[in-house]
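Here's a structure for you.
Part of the complex only, each chain left as placed.
Going by the order they are written in, the chains are A and B; count residues from 1 in each one.
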Amino acid sequence: MKKIILLIHCRDRSGIIASVTNFIADKKGNIVYIDQHVDREQDIFFMRLESEFSNSTFSIELLKEEFNASLAKRFEMKWRIYSSEEKINMAVFVSKYDHCLYDILGRYKSGELKVNIPFIISNHNHLKPIADSFNIPFYHIPVSKETKTSAEDQQLKLLEEHNIDFVVLARYMQIVSGKLISKYPNKIINIHHSFLPAFVGAKPYHSAYKRGVKIIGATSHYITEELDAGPIIDQDVAHVSHAYSIEGLIAKGRDLEKIVLSNAIKLHIHRKVMVYNNKTVIFS
Amino acid sequence: MKKIILLIHCRDRSGIIASVTNFIADKKGNIVYIDQHVDREQDIFFMRLESEFSNSTFSIELLKEEFNASLAKRFEMKWRIYSSEEKINMAVFVSKYDHCLYDILGRYKSGELKVNIPFIISNHNHLKPIADSFNIPFYHIPVSKETKTSAEDQQLKLLEEHNIDFVVLARYMQIVSGKLISKYPNKIINIHHSFLPAFVGAKPYHSAYKRGVKIIGATSHYITEELDAGPIIDQDVAHVSHAYSIEGLIAKGRDLEKIVLSNAIKLHIHRKVMVYNNKTVIFS
């Protein structure tokens, strides 16, 4: 039995749902999940559908071709069909902070993250022992103003050689260039340590302390060229008080960061995120 | 244009989604919302679907007949089709606490609750002035051990005379009898002042204080014959500390109770709740 995931978005029109479910039924698929959303402001239709095919002759390539030639054309859809069996390749970029890395690798090891992690890249050497203890190759690629371009070329080469599907910036403290972003559009997940759009930029906990907020947060998002302004995937917050020092805020925030980043990774892996208009639709 | 809501549950089988969407397409309906759930432990399929019909000859009665004769029979479905235009009738039962009543009536007046409230019933006279100020008929039906049966007969008579669709117990401090429950199965919503199943029964805040919990909660649920054991619709919680007296817990809890009860009312009105196996499926 093969299982596929279909993602669609297009202008909203009458009859889309019935047409799609018919198409799947025609191909002898059994729909096991369907969810849809309509953005009524923009008049855009979104759908996520999972289907099982038990006929021995089933071919995902053929399905894609036929879908493209029929419905995709008719409704002018943007669409993707994924096999839900294949494990995808995820690269992790880190700097010196270890809490998100420990969290990701712990979940990876226990099988919670169904993904391959071919390597970890860092601009520092500090976290190599963690990579070693989890038996994951670690590439130290230092970044300075002068070496930024060549460093990025090395990163890109590694990403391409290992067929990386998406990248996780697990508190990677360097700004990623437009070149890399354009090669991995909506495929580079960052964790920002505030409830965006509050406290964009560096040192959000210092800003939060100064402003005297009673809540701090963390935001996972796809990066875009505009800093901290990409589509938000997940957010969470925690209550704090005047009694928290900046260090206290940072410690509390670490727990948010790791949970919110891991949530985003899981949503991405399960193809539950659709991006449009710099926002996300998150299917359940 | 007519808009309907279709709710289905039945044993899970291959082809249900396609069959239902086909049926709607055949009747010239445009599906504007579809969501489904499968309970994999019990192998039960659930669906909620909204559809618009713009043909002038559309009849909801005919649709029901045809659905019943075809799909409902074939898949052995339990199903409901509602017109989403019609306002339904909601009765409110109260005793002496006013916070849930104020909250409900405030939302009612502002149009947030799309419902009719033909009357309020209470076993006390205390809240009559509130009913008066909102111009809602108020029936004082005292309840004692001796009068319990006749009181209930009066309640039932009022419910029937006003074609009440569902009942809200807004901190009504009397146990409702099996007779009333059996006439309104999964149609009587109660608010319990704890995060059930913790602290079943009377005085949950006192029990919470005694146990020294760091979180209190509230639970809205349909009542069943077993006390505080009916299907849960919504729950919410708040953090508390040792510094809270019992009165402090009660005050904090009031805010939870009113929000959680109003959420349940809205979910019920919009036909987003399905009950099976003493649990609920809550559609988004």
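As a convention for this text, contacts are C-beta pairs under 8 Å (C-beta built on N, C-alpha and C of every residue); 3 or more make two chains touch, one makes a residue touch a chain.
All figures in this text were calculated on a predicted structure; none of them were measured in a lab.
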Since every chain is the same sequence and 2 are placed, give me the total copy number for this complex.
4
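Criterion: only the chains that are shown with their structure count from here on.
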What is the distance in Å between the mean C-alpha positions of chain A and chain B?
37
Chain A to chain B touching residues, read off their complex
14-15, 17-18, 21-22, 24-25, 30-36, 38, 239, 284
